[in-house]
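Omission of a single protein chain aside, the complex is shown with its protein chains in their original locations.
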Amino acid sequence: MKFFLNPSEFNRISNLLVKPLFILSFLTLTLGLIFALYLSPDDYQQGSTVRIMYVHVPSAWLALLTFMIMTIYSIIGLTFKTPFSFIVNSAIAPIGATFTFICLITGSLWGKPMWGTWWVWDARLTSVAVLFILYILIIFFKKSFHNIEVGEKITAIFIILGSINLPIIKFSVDWWNTLHQPASISKLSSPSIHLSMMIPLIIMTLAFTMIGLLIGIIRIKSEIAQRKQRI
Amino acid sequence: MLLVKNLSFYRNQKIIFENIDLSLSPNKIIHLKGSNGVGKTTLLKILTKGLQPQKGEIFWQGKNIFKNSSDYFQNLTYIMDINTSKKEMTVIENINFWKKLFSSKINSKELDSVLKILSIEKYENSLVSTLSKGEFRKLELCRLVIEQKKLWLLDEPYSDIDNESIELLSETFKNHIKSNGMIIFSSHHNPELQNTEVIEIKKNYETL
Partner (left out) sequence: MKLFNSILAVIYREFKLTFRNSYDILSILIFFILGILIFVFSIGPNKELLSQLSIGIVWTLLILATNLTFKKFYQEDLNDGNIYLLHISGISYEIIVIIKLFCLWIFFQLPFLIMIPVAFLLFGNNFENIYLVMEIFIISSLILTTLASISGAMNLLNNKNIALGSSIIMIFSIPIIIFSVSAINSSVELIQPQINILLGILFLFLAITPWISAFCIKIAISNK
């Protein structure tokens, strides 16, 4: 528990985690890519281009996951006034921004052969674009204040307000029936996606999550070191 | 009636002041002294709940002001380092606003006499933007008389005003003390006042 809230505990445990995470993410990424690029079948409609899905969906999932982690840490930071939460916020914001960017670009590359257009204004695309802008604004917010503590707290409020976007992204495909397909993986009904495509998807998601965690932990450590040096 | 125990305040990992104790009862004045930047304004801000101290407690008539502040604020006047009168309104409009805001029972005769004594009664109907810096400050000090509260907290009240008004202010302090009032003020001046406890805040170079 202390790992999540205390910088020195975090440093100690994360030092043990970095090497195994690195190896694991390398392994899962390789495995996932093999599955995704060779062993999984072509889609009968889309052909080979469906393989972009194996990068697009995990990066989307990671973009949402990062924002969720930032929201939780913002709430903890504002209620309990732990400075570590704000350190985590400023460390993982660029990671989320990058994954959202990858999601948008791969989605656009996927959309051209599949729907004939680079971009369309459907509900999910627009809300993910808004998510990307939220990330950029969060990164700018912190730098706009002379006083770092003030900047952190106000960024935390902004993150909590912006977290409204997450349910909108998730449910926008159900509320507004436009271009995106409704969710194909849900716990309540049996998945409508075939097993041979689901396995590489899950492995790639795991791989991306581990890469994200790895980069996140490294960034948090460097952020802690930077703060110590400033004092 | 005002009790400050073990007050400590840190900012950016630096100790501003530590373990300050104050006690103020009626008919008493506390004069905060110290060089620039030592924390006098910070202490006054903490006393008016503008800042949260890291350690220590402040009690007004036995109640902790950080838990229950309405009674404390109803008995408190705070004159800050900045002047709060609005420049786009006239002097008398600002005064009427303060009267209504603090539900003051002062009557207009007393007000006129205050303005006269401070020699700003000729500006009664002119905009505050036409006043000089010292007259602007004197208008702010009128709030002490308008609000009619027991505890006065003042941040550098003797700066910016002329010698006449300095004596006037000391007179006002003395009269307030006689009628069971309490005053805490910070200043570099050394006015001659009775019943004064001088508290010198020393510069703290330690870090956490």
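When the chains are written out, they are named A and B in that same order, and each has its own residue count from 1.
FYI, contacts are C-beta pairs under 8 Å (C-beta built on N, C-alpha and C of every residue); 3 or more make two chains touch, one makes a residue touch a chain.
Computed from a prediction, not measured in an experiment: that's the story for all the values here.
J.: Quick one: say which of B:Thr48, B:Gln148 or B:Asn204 touches the chain that got left out.
T.: The one listed residue touching the chain not shown is B:Thr48.
J.: Of A:Ser48, A:Asn147 or A:Ser222, which one is in contact with the hidden chain?
T.: A:Asn147
J.: Just to verify: which one of B:Met1, B:Leu22, B:Met89 or B:Ile166 makes contact with the chain not shown?
T.: Touching the chain that is not displayed is residue B:Met89.
J.: Pick out the residues on chain A that sit against the missing chain.
T.: Missing-chain contacts on chain A: residues 126, 130, 133-134, 137, 140-141, 143-147, 149-150, 153-154, 157-158, 161-162, 164, 168.
J.: Mind listing the chain B residues that contact the chain we can't see here?
T.: Counting over the whole complex, chain B touches the hidden chain at residues 45, 48, 50-52, 70, 73-74, 76, 78, 80, 82-84, 86, 88-89, 93, 97, 100-103.
Simple rule for what comes next: only the chains that are shown with their structure count from here on.
J.: Starting from the mean Cα coordinates of chain A and chain B, work out the distance between those two points in Å.
T.: 52
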